[in-house]
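Step one of this worksheet: look at the structure below.
A single protein chain has been omitted; all remaining protein chains appear in their positions.
Lettered A, B, C and D in written order, each chain numbered from 1.
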Amino acid sequence: MVNIMLRFLFAAFTSIIMGLLFMGIGRKFIARIRRHYAGPFYQSFIDVIKLFSKKSISHNWIMDFGVMMGFAGIIATIIFMPIGPFNVFSQMQGNIIIIIYFMTIGYLGMAMGVAASGNPNATIGIARALTLMLGYEIPFVLTVILLVFANNSSLLQVMVVNQQGGFMEWNAIRYPFAFLAALIALQGMLGEQPFDAMIAPSEIASGPMVELSGKFLGFGFLQHAAQIFLETGIIVNMFLGGSQNFFIFFAKQLALYLLTVAVSGIFPRYRFEDAVKFFWMAPTALAAIQLIIFII
Amino acid sequence: MSEILTFMGMEDQYKKYELFFGPNHPGMHGNFSYIITVEGHTIKKIDPDAGLLHRGFEKLVEQRLWMQNISLIPRICVPEPDINEAIYSIAVEKLMGVEVPERAQYIRTIILEMARIGAFLFGFGGIGGATGLYTASYWTFADRDYLLDLFEWLTGARIYHMFILPGGVRRDIPNGWLEKLSETVDYLQKRLYEYDRLIYNNPLIVKRLENLGPVTQEDAMKYGITGPNIRATGIKYDTRKAVPYAAYDKIDFEVPVQTAGDGLARAVQKREEFQVSLDIIKKAIQQMPEGSVRAKMPNPLKFRVPKGDVYVKLETAHGEHAYYIVSNGSDKPYRMAVRGGSFTAGLVYAQKALVGMRIEDVALWMATMDICPPDFDR
Amino acid sequence: MILYSFLFALLTALLSLFIRREYNYIRWILYSAVLASLTFLIYTMNGLWGYSESFKLLSVGSVDFSLNFKVTPLSWLFSFFTTGLSLSISLFSIVKNRHEESERSIGFFWLILSVCNIAIFLSADLLTLFIFWEAMTFVSFFVISPGWTKSFKAVNYYFILSILGAFAMLVGIFFLYSKSATFNIESNIAQLFVLYELNSPQAIFITLMFVLGFFTKSALMPFHIWPAEAHSEAPDDFSSYLSGIMIKYGLYGSILFLVPLFVFISKFSQTQPMSNHIPLFSHILAWVGAITSVVATFLAVKSNDMKRLAAWSTVGNIGYAATSIFILSSMGVAGGIFHIINHAIFKTAIFLSLAAVKYRTHEREMHRLGGLAYKMPVTFLTFLLGIIAAAGIPPLNGYASKWMIYQSLLSGRFPFLATMIFLSSTGAFMYLFRALHSVFLGQLPSKFDDVKEVPFLMQIPMYILMLLMVIIGIFPGTVLLPVNSILKSMNMEEIKVTYTTMYSMLSSVDAPIVFLVFAGSFAFAFILYLIGKPRRHVELLDNYTAGQDPKEFGLTREMYHFALKFYEPFEHMFDKYPRTNTKEFYDSFERKINETGSFIKKFYSSSPRSAVYIFTLSIVLIIIYGWLVW
Amino acid sequence: MEQREIILKIKENFSKSEVKVFDEKQFSVFADKDDIVRILSFMQMIGFQQLAIISAVDWIDEKKFELVYNLFSYTHIQQVLVKTKIERDNPKIQSVMNLWEVAQMYERDVHEFFGIEFSGNDDMRPLILHNWKDKPPMRKDFDSLKYSNEIYGTFKKSEEV
Partner (left out) sequence: MLLTSTNEIKDNGMERILNFFRKKSLWMLHYCTGCGAVELPPTMTSRWDMERFGMGPMATPRQADLLLITGYLSVKSLKRVIYTYEQMQEPKWVIAFGSCPINGGIYYDSYSVINRLALYMPVDLSIEGCMPRPEAIIDGFTKLMKAIEKGEAVGYKKYRENYEWYKANQRNVLERTSAVLKEEA
């Protein structure tokens, strides 16, 4: 039991720390596209500590409860994801369908918390985020289905094991169209441009975060960091062969994240219904084509 | 009947909600506010709340000497301050009947065009900021700094130069400044193609801007929408051509026109005018005559302007900026009314144009219409 | 015993009519007591598989028409859960109907309905099934439109469809009877199998008749419009009964009759051309289910009436269950049954919390509500857990059945069905969150400033339902083990399941671990929350208003609440496509039905007697038709 | 049309008005207060599409307010200032918001700063100033410096910061 708890804490802290680190590196990376330097790579850690050291307001208990639930949802999802060679549970628990659904509890918690703040800007942001979610889940689920069929298992661990034969065995090489679809879906999941309509500062004043202050915003920050870790981790496990080495695993995640950051650097944001249309056209078609090729 | 009406009012209360777009909203350019009544995601009513930047310029100029005002008025329009000095100087010259030396005219032209380019770069960045393409803002603001450095060399200040005075300009161009200017113009020319790739050929920007608040020619004329925005509707009118001032009558340049009048046309129009401004500066550098830069003027502290009134308007990046100046023959202006370039667009036309648009379009609409709050708050 | 209990219940119902209006609540306590005893009775039948009772109705010549009841695992599971849920709803109704005098006959009919409900589940032959089915339709008609005039139009469509479906089923039953000379279900399945083997087109006709009967009742695709009308117009507490329980009869019928038939055919078929196509036919039915769920999802996103939204959600969930059932794998059938049970629980919870909201506020348009969570925390929690379960989010019961549905779809290699189910599931999250926000979160309109939580008696069923959702979520085996015995009784392969763990071909889920992980993460988050500097509560209108003082602009809380047209741009996304399957079509359809049915409506609306008259006349006609064909 | 022709036309229709030419692109017309709506609608008819600004001048010695309607024509490229004078004690004039919608906002502005009433224009909520209780600030007899010192105070070094 203690063992499990320690493993749990390890997974939780790894995800937060790595997520914050990725955020910092991502900020430095996009700064180069924008021709400047940006802060140090550990800037995100400072930001989080500062946020937790600030006083904050909330409007009611649901707001307190919601942000905690949002963060807990993402952390709980990470527990089920293999982090390199590390699994919290010794039995196979990395069920991709559970993971997809568990992610939702994070969104629900955050959405509930910020909606309880009673600010229409936040609610518009949530409405946009949920609509976008309907968009990117479709191509993503198609790729998930493809991999479940290909591996005859819905466990992430099995998918990782099946890709251990080297570079050419990676699902990204085997199923390039599906990989592309998943990458586009990842862009949407992380809410980077062009799919950042939900936070759009110039439209709805940073949307869901509008009323978050102090530690509430800190939770939002941590949730985003963990989400970066989680979502890149899922794609790495699914398509890039996971890894038996922590550092290679993190490096793959970082590479994926930097790719999304680079794309976000040169695109403005879609209107969200256009984004949904886009998700249902190009990436869905790619994933479906790959699925049909696989079935045939 | 009244009961039904109150019931409908109540119903309205539940159906609609209000959003405060500004003053401390990231999408708002400057200190200004729209109170937007929204149903769903669509704007049903818009009510401007101006005056947050009001300083009472029209009163302040009446309390200062003619010459003192030069240091005050650039602050009326912050992104493009030089235009204020130019209008004021031209107005005073017209009232006094002073001839400005040709070299000063050319220097004025260069200054005005540089300010114009700076404002355009600001506008490009604004489009970037409004659509989430922050790279564009980072690039354009950095490139604008090259111009500001030149201004600093020439005038000693980055933003408020107070360089154009009644009778000419403050001082002559320093050595090497024109060469540096040519280099900068070449650099900006090169960067313009980068902006094309980043902004104007970006399919998502095109998608966002297309059909964004199209302005018809009739509306543009009736609502006093001016400058690049009226040319984007297809009206080929440019104050620099039609009522020339400075050295514009001696420099040959084309006036680009778009036809659609929508957000994309307005943005592309500004991109084209950016090109034109670069060309004008190049030509002005080539044609730059020698000579003095200031006409002989009386002692600034005792300077009186003959009785009369004049309306002077100049072309700026966000429309026609104009002053109506009345002198009663004393050492201070009797009255100066400011027509901000975006007064009508931001306060009146917005109430019509934004209705039916979506929330996400407000910031972008403001960016493409170049709403500049300081010039209508005065 | 079954019959006596029915008679006892009916007698109590009749007696209750003599209780005076002022003592309405006594009547409801009586009903609750009856329902409790019925629940207990059914509970004691657990394991008495095969116990049967018969009651002879009449003999026509040598043919006996009798009511037959039999306890099977399937019937037990359904009757136990539905009766238990009706008990909790009736507890809710004790307070809710305390003052509502106009609806005094609801309880009476409701008890009759509960009897019909148990009878439908326990019926051992098709005739019994049909009789109670039809009785249920008529009685529910009286409950949905109380006072005979109000909401009559809304219920019209439901009623016509139900009657049509029931008659279609009757035609099927009599056709089969003409071949097999018995109403017994197993014999009739065997008879139908023989017809298929003979390549008789009658077989398809009969099957289609049954499909029509079941699909109209369960509101599957071409008939999906009625729940939105009927469920939203019914009395609030009855809506939960309609949506949680009554809509399941069609699926129950499918599991009872169609699924064994299809499984039987695909197992023992001699590869005759017609029976060869049965898997395809079943697959088409699964697609109908999937399309139903997607369409219902999109319609739910558009609706602004909270009860209507919940009704559409019901249709969507029925769609999942149908999809799962009709892929005919044991995992699918188990998942379908599990989802039906789960849906009954969480949808009852959702409808009860909405009824509680309406009880306190008398509003049902979502944009006129808001912020009630701060006033009614228990109701809010019930609704929250309900939507978590409905959206299939761990660790509540909904995810367990959804997980099984996905596993069955994926192991059966139905990628596009799975995608459609997923689409509607994500969509479900979308519209359910919208309801959560619009009703419970956001700004509280000032007119609800002194709204209180519902009385404790009304909270009890909510607590029960919440507990049920959590328990089934942590221990899915509590339902899945009985489901396993159902599979066994249907001669299907059993699924591998323990009290805590579900296994499939692709993976397994350990439900308590899922719960513990979430609890642990929440504890982790809570510790972080405690580490941070303390927060203070501020008023709802002390909010980001871009620096503008709300007082200066006379901003009211109502004016700062975004609830109407929540997904407006998304709703307009499909505007430019021709709307063949959406409301316009149904409006015109409904209009036509109304036009053609206006003649019949006259009879129905004039007096109940004429309705019964038409009913008997139709039965006689159908019987004559059956004799002629024979 | 040339400037000359326009002026002739104005003279034809409004014989009482005085015309003063500033240069070849700008001239002003002085009209009677009661004529102002007619002359402006006439100007709009002959092609002055744009109402550039409405401003007022406080001629305190004459006890008059001068209102200046500034029109521009894209067809003739002519700027015209249509002026009129009204009594300072009872400043009231017909609104022109039916001719140009922008006039509404300009009139609101002038009303706020000069206290001139525009009959026919109902929406006269304060636009720029906050909680203004004094006389309209642009009037010549309003002392801005005194007001500022009175309410915002002057800078004293002794005060602790």
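Here is the rule we go by: a residue touches a chain if its C-beta (ideal position, glycine included) is under 8 Å from a C-beta of that chain, and two chains touch if they have at least 3 such contacts.
The structure presented is a predicted model; accordingly, all values stated were derived computationally and were not measured.
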Touch partners, limited to displayed chains, of the chain removed from view: A, B, C, D
Candidates B:56, B:132 or B:333 - the one touching the absent chain: B:56
Touch criterion as defined above, residue of A:4, A:17, A:31 or A:248 at the omitted chain: A:31
Residues in chain C touching the chain absent from view: 542, 544, 547-549, 552
Residue ranges of chain B at the interface with the undisplayed chain: 23-26, 29-31, 51-56, 59-60, 63, 71-72, 75, 78-79, 122, 125, 137-139, 141-142, 144-145, 148, 158-160, 374, 377
Contact footprint on chain A, counting only the chain that is left out: 27, 31, 34-40, 43, 46-47, 49-50, 53-57, 201, 205-206, 209-214, 217
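Keep this in mind: only the chains that are shown with their structure count from here on.
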Selected interface, A-C versus B-D, where C-beta contact pairs are more numerous: A-C
Centre-of-Cα separation between chain C and chain A, whole angstrom: 35
Whole-Å gap separating chain B and chain C, where each centre is the average of the chain's CA atoms: 63
Touching two or more other chains - residue numbers and ranges from chain A: 120-121, 124, 127, 205, 271
Multi-chain contact residues (two or more partners), chain B: 17-18, 25, 38, 41, 358
Chain contact topology (line, ring, star, complete or other): other
Full enumeration of touching chain pairs: A-B, A-C, B-C, B-D
Chain C-facing residues of chain B, complex: 13-18, 20-25, 28, 33, 35, 38-42, 49, 358
Chain B residues touching chain A - in the complex, by the definition given at the top: 17-19, 25-27, 38, 41, 128-135, 138-139, 142, 198, 202, 204-205, 207-208, 358-360, 362-364
Touching residues (chain side chain D, partner chain B) in the complex: 22-23, 25-26, 28, 49-53, 55, 57-58, 68, 70, 74, 77, 79, 81, 100-102, 104-105, 113, 127-130, 137-138, 140, 142, 144-145
